[in-house]
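Take this structure, written in structure tokens, and hold onto it; I'll ask about it next.
As you look at this complex, bear in mind that one protein chain is not there, while each of the others sits in place.
Presenting chain A:
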């Protein structure tokens, strides 16, 4: 049975309900902003309500499967999509908690509206099943980010950071589009599931002649997304922008672009390439291998010498992009049978790691924000010296996040590293390129190096003596939403470390769904036989050769 156009459309709109709710609220808030001069708490509260409504909408639609429409619909509601959108909504709430007092009353409506747009864009990326739609999602994140960078604080450093980010982001979008064009040229479709199907057993698109075109596509898409995840050699903007941006936006930049970058990689690269011809997937593995090794080594070693906290976290986020690229390299490795992923898969590791990374990074930035919010300096490591004596709970939260970043059990970060390294180790060796096991060894050595700079912060917090002791009454509290956001991050890092089971099985389902190929033209995943090539023709325009 081939679903008809109107049914596909109505189903797609239903599936996209959470994003629609969010984007409409964002638009309403931005429009209402100039007319109602109210305090920022109103807009923050409205945004929280919008995220809550979107969360409800997501829960409501999460049951409706889209397997039957996979080859025609622009958005999917598979496990990866639900997982990613849920993660972005939760982290959106956390970000909102961190941001609630970071902007003046006069610009609050625009600020929170832009934040909601960013979140809805990130959710679109998770759901996207179409090259163009994916691009729309990515841009829906980028464009409001320019606003966000400049809105809270208007000074020269912010200006510089915004300009830098703007130009590089536009440049990366161009690279990405260039790569997309090649993908489209190769297969003649822009639907991602169809693309994967054609690359795999269904199309025989990749031959010795077209493998070069495929490689160009992979290289450019990786480059375009590499900017967003701040992977070497596309990382160089990160330290400057992170340091120049207002702290809450640094937190956002450290998480949202990285999150969507890797989800997009799973959607458009690994799920498409790994099921296809070994020729292409081997080259892709090698590319990811090189990027991962360079990112890991550069991120971790340069972070060692940083003293500015935001700069340090910039390099730390580059290093984490390296671990995630190890997962991408493993995910690129050839999958014989999409229905059987083997014990570990790279995509599963990436998805798990992303959730853990979001919590620990946002938590660490939240602590910095909390200190700034209560009028203390928190720019360098030395500023945190002796924090445990004045603020024991906040220090504990910071320590939990930092140990999680360092990958020490029993915290969430450990499991992320475990699944990623396990997937790299499981991958079959490929002739002619260095093995992924070597990459895993490079990864763990870097993890040990990385632990040093996190420990330096912990040591400063717990062993240092406070440089000066401001009178206790002069310190103000930073507001409960910030405190709650930090607490949530720290507690969840610990809980997910102790009980990783649910998140792990959710990541597993997401990885299976991302790579899974519903049989074309049938109504469900149980239609296993892929022989109905006549039906494929209906969703597949003539390929351009």
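One rule holds for everything that comes next: a contact is a pair of C-beta atoms (placed from the backbone, for glycine too) under 8 Å apart; a residue touches a chain by one contact, two chains touch by 3 or more; residues count from 1.
Going forward, contacts and distances are computed from a predicted model.
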Name of the absent chain as recorded in UniProt (options "Cytochrome c-type biogenesis protein", "NADH-quinone oxidoreductase subunit M", "Methionine ABC transporter ATP-binding protein" or "Ring-1,2-phenylacetyl-CoA epoxidase subunit PaaC"): "NADH-quinone oxidoreductase subunit M"
Of A:209, A:343 or A:432, the one touching the omitted chain in the full complex: A:343
Contact footprint on chain A, counting only the chain that is left out: 342-344, 403, 406-410, 414-415, 418, 421-422, 425-426, 437, 440-441, 444-445, 447-448, 451-452, 455-456, 458-459, 462-463, 500-501, 504-505, 508
